[in-house]
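One protein chain omitted, others in place.
Which chain is which? They are A, B and C, in the order written, and residues in each are numbered from 1.
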Amino acid sequence: MSKVDLDKLVAQFREAVLSTHSSHGDDTAVVSAGQLGAVMRWLKGAGFDYLVDLTAVDRLGQEPRFEVVYHLRSMSSGSRLRIKVPAHQVEDGPAPEVPSIVQIWPVANWLEREVWDMFGIKFTGHPDLRRILLYEEFIGYPLRKDYPKEKRQPLIRRDYTME
Amino acid sequence: MAENYLTKLDDALNWARKYSLFTYPFATACCAMEFMATMAPKHDIARFGAEFPRFSPRQADLLIIIGTITEKQAPALHRIWAQMAEPKYVMAFGVCASTGGFYQNYGTVPGCDQIIPVDVYVPGCPPRPEQVLDGLILVQKKITEGTTWVQRRDRGEKHGGEWVTPRPSENAEKKPGHLPVVS
Amino acid sequence: MSVDYAPSLVAIIFGIAFACVFLGLAIFLGPKREDPEKLAPFECGSEPIGSPRVRFSVKFYQVAILFLIFDVESAFLYPWAALFRKLSCIGVVAGTQCLGTVTWFGFVEMLVFVSTLVVALTYVWRKRAIGWG
Partner (left out) sequence: MANPTHESAAAGPRQVVFGMPTPDEIVTERSHELRQRLHKFPEGEALEDDDIELPTEPMTVNMGPSHPAMHGTVRIVLTLDGETVKDTDVQVGYLHRCFEKEAESATWTQVFPYTDRLNYVSPLLNNVGFAMAVEKLLGVEKLVPERAQYIRVIVGEISRITDHLTCLGAASAELGALTVFFWMIKAREWIWELLEELTGARLTHSYVRIGGVQADLTENFSARLLDTLKRVREALADAESALIKNRIFRDRMDGIATISAEDAIAWGWTGPCLRSTGVPYDVRKDHPYLVYDRFDFDVPVGSVGDNFDRYAVRLEEIRQSMRILEQALQQIQPGPVLIDDPRIALPPKREVYNTIEGMIGHFKQIVDGIRVPPGEVYSYSEGGNGELGFYIVSDGTGRPYRCHVRAPSFINTQVLAKLIHGAGVADIIPTFGMINMIGGECDR
């Protein structure tokens, strides 16, 4: 995405866009969670008709602990954009909330369910927010930095003494 | 050593069962690609009588667990093994099925023998088709010797038998079906 | 002409015996270990949901019955074809040659049989009972 689009975005949403930077050729805009729906709708109107990817990063120790990362692409011009949304996690408080964009791009359905499954970030307005990769009985969110890698929660194990 | 347990009729039956193993390929991951190659004309599994994959546990003798077994898949695996008609044999195809391979994490079962008794483990990630055929020959040898898990159980051998199986540690809570969570 | 039915009798007996031997072998020699989990319905490894006793649409029954009718019809063609030479030949049949006069009786007989079923077929076709739409 050329510098122009980024400036247009900042001009359009002055208070929503917290900061913009560009690293390794990817233009990034950090947007506040509240305005996310409006920004995304505007971007879709501005030609970004393709949601490439949606994921999250757990930056344990920094203040906005989670940040949800969206990658957009415009089919016509081929330009790409990354939108980041900070999500705060109060110490063992309720799950962080980010508005869902399933209404804008249907592809976000499973992607948001996966971020909920792996990070515990709730997407308000998502039609069917359940775990997608793990089983319902799983407690905790594995891709968080404080979840140990080998902490298994087995559904079923063979009991040698019973045979 | 195991020969004297078997009578002539059992010998004949085992001989027949050995050469007509109908496989239930419980295929999940990358090893399935290698299983296709084992079935394909070049490394033909049909030479050993195990050509016909039966996708219903009622008609299968040999359950081949092909690929990684995850915690979410484990109940399905146990249910299919339980629904297999007797006598049933199990072969763990690949390192992930045998010990969980290099996926030692919250989502993967560390080896399918945590869920069902296994007769033959075929190492390799994925094992070469020759290794798989070697594993199949090993299953056939165990059938004739009478040392497969099903035959041991029919003879009433408890764990006190000569083969060693991992025992749950003493502090494991005594609920059936649950080992302590390794943290 | 006395037709010797002995060979067909032996064939029938052999067929039944063959089936009984193998079923018997399976029943007597096969180990039996039933437990509730083994007898549960097999649904690709998942917990069985819903009940198989569900009211089906009548289409299935219709198509099955229609198939049965026309299948049995084609079954009648076999004996007819075997005896076709005898039927349409007044006089002695030497192997494949009919020494007497050749008549149309065999052919017409089957024509009548088939045409009645063709009438049934057109009726079913017009009522769209065959189609899967």
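In this text, a residue touches a chain if its C-beta (ideal position, glycine included) is under 8 Å from a C-beta of that chain, and two chains touch if they have at least 3 such contacts.
Keep in mind the model is a prediction, meaning the values are calculated, not measured.
Under the touch definition stated at the start, the shown chains contacted by the missing one in the entire complex are A, B, C. Looking at A:Val17, A:Leu51 or A:Ile121, the residue that reaches the missing chain in the full complex is A:Leu51. Of C:Gly15, C:Pro48 or C:Gly91, it is C:Pro48 that touches the chain left out of the display. Subunit A residues in contact with the hidden partner, per the touch definition given at the top, are 23-26, 49-53, 55, 57-58, 69, 71, 75, 78, 80, 82, 105-107, 109-111, 114, 118, 128, 130-137, 142-143, 149, 155-156. Within the entire complex, the positions of subunit C that touch the omitted partner chain are 43-60, 132. On the side of subunit B, the interface with the absent chain consists of residues 25-30, 32-34, 36-37, 39-42, 53, 55, 66-68, 70, 72-73, 75-80, 102-103, 105-108, 125-126, 128, 176-177, using the contact rule stated above.
One rule holds in what follows: only the chains that are shown with their structure count from here on.
Under the stated contact rule, the graph of chain-to-chain touches is a line, running from one end chain to the other without closing. Between the Cα centres of subunit B and subunit C there is a gap of 42 Å. Distance between subunit A and subunit C, defined via averaged C-alpha coordinates, is recorded as 62 Å. Counting only residues that touch two or more partner chains, subunit C has none.
Across the assembly, subunit B contributes residues 75 that each touch 2 or more other chains. Residues 71-72, 74-75, 78, 104-107, 109, 113-117, 153, 158-159, 165-168, 176-179, 181-183 of subunit B are the ones touching subunit A in the complex. Across the interface of their complex, subunit B is touched by residues 133-135, 138, 142, 147-163 of subunit A. On subunit C, the positions that touch subunit B within their shared complex are 29-33, 35, 37-38, 40, 42, 44-47.
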